[in-house]
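Only one protein chain is missing; all other protein chains are in place.
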Amino acid sequence: MKKRIISVMLIAAMTFSLFSACGKQENENASSSRETITVLNYGKYLDEDALRTFEEETGITVKYEEYESPEEMYTKYKSGSIDYDVICTSEYMIERLIQENEVNEINFSAFQNYDNVDPTIIDFCGSFDPEHKYTLPYFYGTVGILYNKTMVDESEVQSWDVLWDKKYKNEIIQENSVRDAFMPALSKLGYSINTTDPSELREALDLLIEQKPLVYAYMVDETGDEMIAGNAALAVLYSGEAAYAMDFNDDLAYSVPKEGSNIWIDAWFIPKSCTNQSGAQKFLDFLCRDDIAMLNFDYVYYTSPMLSVLQDQDEDVRNDEVINPSKETLERCEVYKALSEKDSTYYSNLWQELKSTQ
Amino acid sequence: MNNLKKQLLAGPYLIWIIGFIVLPMIMIMIYAFTNADGAFSLEYLSAITTTTNLNAIALSLKLGFLATLICLVLSYPLAMILSSFNFKHQNFVVFIFMLPMWMNFLLRIMAWKLLLSKNGVFNSVLHTLGLGSFNILYSPTAVILGMVYDYLPFMLLPIYNSMVRIRKDIIEAAQDLGANNITVFFKIIVPLTLSGVVSGIVMVFVPALTSFAVSDILGGGKVLLVGNVIEQDFMQGMQWNAGSALSFVLMIFVFISMALVNQFDKDGEGTAKW
Partner (left out) sequence: MVKKSLSRIYMALIFIFLYLPIVVLIFLSFNNSKSKVAWGGFTFKWYINCFQSETIMSAFITTIQITLAAAVISTILGTMAAIGISAMRRKSRTIFLGATNIPLLNADIVTGISMMLLFVKFIDLGFITVLIAHITFNIPYVILNVLPKMKEANRYTYEAALDLGATPFYAFYKVTWPEIKPGVFSGFIMAITMSLDDFSITYFTKGAGVNTLSTMLYTELRKGINPELYALSTILFAAVFLLLLVMNFGVGKGKKDQKGGKLA
């Protein structure tokens, strides 16, 4: 009797599995007859509701995948194991991919909402996409220090030096992304954040190794939550993540140090692996639409290049230095330039060396 | 004739072995022994001796060793206690100790993060009691703790299994012959559970040595183990040759240690028959 129950249970499980396997088959067939696009984006960088709206309105299924650092994205794309249709990443990676001839042109004349994109920002993208034909700007912002006012004084965070202050041992969160981690060290040393000089990078590495005992953790998307919870006094992070954290915890404030920092632009591009150019374009056009741009802005809190978003913002948001950095701040900041394959391997070897040092 | 027909049933599996076990191994070797241009080269295999890799290997061995040792020290007495229960309760008690293992290990790791965090559960309790605070999250200690928590059942179960198999009359006979408890422990229980201990060690040490998720989450990016180097080579650095070379070395290392264990553990309770 007892044995029987087991067999019944197992048989039920088996039939269910066959059934669900069939179900999957149908699903796959359905989706292959239906249009799909495969989207690759940073983590926490798009409101899920926007995806759902897009699927409902166009009938195109979105396969959505996330990553943490531009280097991770490059590897995922280059491995060729997945045919991505549209990707969002940072300017220096796009520049590299354009140089490597991996990017398709976007036909902006087919867009209905391209007028919504701020022309000055499109101009700004000229630094990595001179003819403005490969990329659609998504968000931009700065890298700076988020600090807890109850633990750190405002005067201290005007310089990157605070990240090497021994009194903040185990209170510092560093960026877990190669270039953003090296940037403060290079700025502190007075070198360009785009240097490829091995000896300068070595020097920066030595500084970072010296800093490591003070570092609480290396993080990217978790930084905001850790700071909200008061688990660290200082963090190097992106302006939008800072604005999000400051919303939840009044003790937090953001500063872009005087030595200068990085201003970055994240943009969408259509890679050569794209199998559905028109679907990808529809998706990009969709992102420029007023309501969707606003939805995403509210979700990620970075500076949006969409005119409608700037207009619809509340007064205090518009004047918020974190979300909309002043001209003066922007002038101190430098854009990352693409690295050659050799240089980026050198960078990533230094990065691993830092991580492996105890 | 009939036998041959029967043997044919293994045909699909043979194809599977060739396609999905042997070929992938060959792929790793191809990548490990070539450079980025695809030419034969020992460049990446010899890169094992860079500071980064040596540091990572040393740290992995250290953490793996400590995690295994702690698991062993915790499990052995527990297995003895569990095996001393009368049979009716035994099943239930063992069940209770095995249950957490069935929950996804990432969820269990997440729980430790909550417990250990600076303003987490432990520190809140300590704070309320007026006792300072302690910070071990995002350190090698936290990684060891996570590994011990994850792999403890892997150590407990084989030891327990070998312990319940010891026949009570052997112990009684020894006692009748005048052996005291200590003698019984060292002369009977330890030798008879040795094979269980060996399987336990293997089953904890190998995953501890090669894991990357635990060190990533509880190490806060500060703890770089061999697994993390390999993961980064493949997922971030686009250095497939270097990653393959390291994987290849890891594979050889694991196989050699398995062979040694099998040599040592002839009565078959070890790796081959878990």
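Labels for the chains are A and B, by order of writing; each one numbers its residues from 1.
Simple rule for what comes next: a residue touches a chain if its C-beta (ideal position, glycine included) is under 8 Å from a C-beta of that chain, and two chains touch if they have at least 3 such contacts.
These figures come from a predicted structure and were not determined experimentally.
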item	value
Touch partners, limited to displayed chains, of the chain removed from view	A, B
Of B:A58, B:L114 or B:L131, the residue in touch with the unshown chain	B:L114
Touch with the omitted chain, as defined above, among B:M103, B:L131 or B:I170	B:M103
Contact residue for the chain not shown (choose from B:L23, B:A58, B:I170 or B:L260)	B:L23
Listed residues A:D225, A:E259 or A:D312, member touching the removed chain	A:D225
Residues belonging to chain A that touch the chain removed from view	2-3, 5-7, 9-10, 13-14, 16-18, 20-21, 23-24, 28, 38, 40, 43-44, 48, 52, 63-66, 68, 79-84, 220-222, 224-226, 228-229, 248
In chain B, positions touching the absent partner	2-3, 5-14, 16-17, 20-25, 27-28, 31, 74, 77-78, 81-82, 84, 91-92, 94-115, 117, 119-121, 124, 149, 152-154, 157-158, 161, 203, 206-207, 209-213, 216-217, 227, 230-231, 234, 240, 243-244, 247, 250-251, 254-255, 258, 271-274
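Criterion: only the chains that are shown with their structure count from here on.
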item	value
Chain centre separation in whole Å, for chain B relative to chain A (CA means)	35
Chain B - residues contacting chain A, complex	50-53, 55-56, 59, 117-119, 135, 138, 140, 220-222, 224, 228-229, 232, 234-240
Interfacial residue positions of chain A with respect to chain B in the complex	69, 71-72, 74-76, 78-79, 170, 174, 176, 212, 215-219, 229-232, 345, 348-349, 352-353, 355-358
